[in-house]
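First the structure, which I've put down as structure tokens, then a few questions once you've had a look.
Excluded from the complex is one protein chain; the other protein chains are retained at their positions.
For clarity, chains are labelled A and B in written order, and residue numbers in each chain start from 1.
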């Protein structure tokens, strides 16, 4: 069974995603496709990279195509990265390396230059259909990666800047990595950082509960927990933490032990009774 | 052929749905998945229950996973309900019983406690991925329901309040069950109730045609008909009844025989000529 996943910023209102499915179906009809998301904001490579890296560990081993590609038609390379957990296919613009790390690291990389692997006519604006989907289909059929094009030195791959994460006297400051559909605010901080902090926290200056899940805080109150991707995240039970904190991806958020002498208790009371 | 359906409030912009697909694909790669919807409004259990109950009768017999789960991580139970038309899997918060009724009624119920049926590590916030998808995969592979956990007395299941439906002297008043993508207003009233009413109606005080389909009313006019789920519904041809009536789920709408002496004719004329 060959699996292919697709992650794009193509949206769902045009036929772009279906054209990619169709190209795969024509070349590798037995392959099965999982759509990760097609609602990455247009050209938001960082968001695409984050969703991809957090999702691929739960997908079957296979070929993972990602296309958030504002540079399509320019000199940016098309690449495929082999990892122990599958092969990543897409543009060389920083979209793929975090997912490669999540799948065990890059074991081989190639530039997609072999015209026999691509659509007969390659458009200048739709490489999802004409380059990346055909390459994925051929890999799903068992073709050898080195045949797709020349080897690429992984050190030359375009990489996104590391998100901000720095210690503070009472905790840490981290960049917002993602805001999900429920308004949960995921920070670029591994969950282990939270273990050292006490039950009551200050998040972006707001009182918050250090909990294990949404239900550990009363409705409307902030809770900071380790989310399902293993990262520190802020949530509001029955609410949207991103709205409560007025933050979005790229913003910096501080997470600190609450100062028990500075009135945090009363501040906490303003947003709801704290859980015991 | 094993079929699994998924109904959630996860949205389509994150990788949450794909992670569920991936968990199923890893455990039961031959299973086929039908996505019912992932756009249930966050935490809207009533809406999820309505969409699920109206859709499952048209799906192949299989495992139907539904996750609208504001209580994830709390003491609420995870359950599976066997019915003649398939097995329902999800939280015990009222989401599943209406679908069970639509599939022929509950023949067995269990609480999902067997750790061998779940993901190796169960997060506190993503039971779709870590509990319900793995359970669905195992059921699709033919595992026996009683092995998933202890039997549950169906009388102890959480159930949503019955929607309002009450007779009036000239018709009935019913709660709005759903508003669909086209703005059609579906009432918590079986279609048979409409048969006793005449050709001209008053709906929420507005004149309406008692028709069989949208086309039985002129453009812009209200028509009340039996919808494709067998319920009484209000529609506007080439328009949105929910906007025309300014109602949404949970609101009460009266459907009555029009009083032929009270000026309804002229009121009808205001919104368009009535069909003969």
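Keep this in mind: a residue touches a chain if its C-beta (ideal position, glycine included) is under 8 Å from a C-beta of that chain, and two chains touch if they have at least 3 such contacts.
Quantities reported herein were computed from a predicted structural model and do not represent experimental measurements.
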| said: Across the whole complex, list the residues on chain A that are touched by the chain not included here. | reply: 10-16, 18-19, 21-23, 25-26, 29-30, 42-43, 70-74, 123-126, 129-130
| remark: In the full complex, chain B touches the hidden chain through residues 1, 3, 5, 7, 12, 32, 34-40, 51-52, 54-55, 58-60, 178, 180-182, 212-216, 225, 227-228, 235, 238
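Here is the rule we use: only the chains that are shown with their structure count from here on.
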| said: What's the distance between the Cα centroids of chain A and chain B, rounded to whole Å? | reply: 31
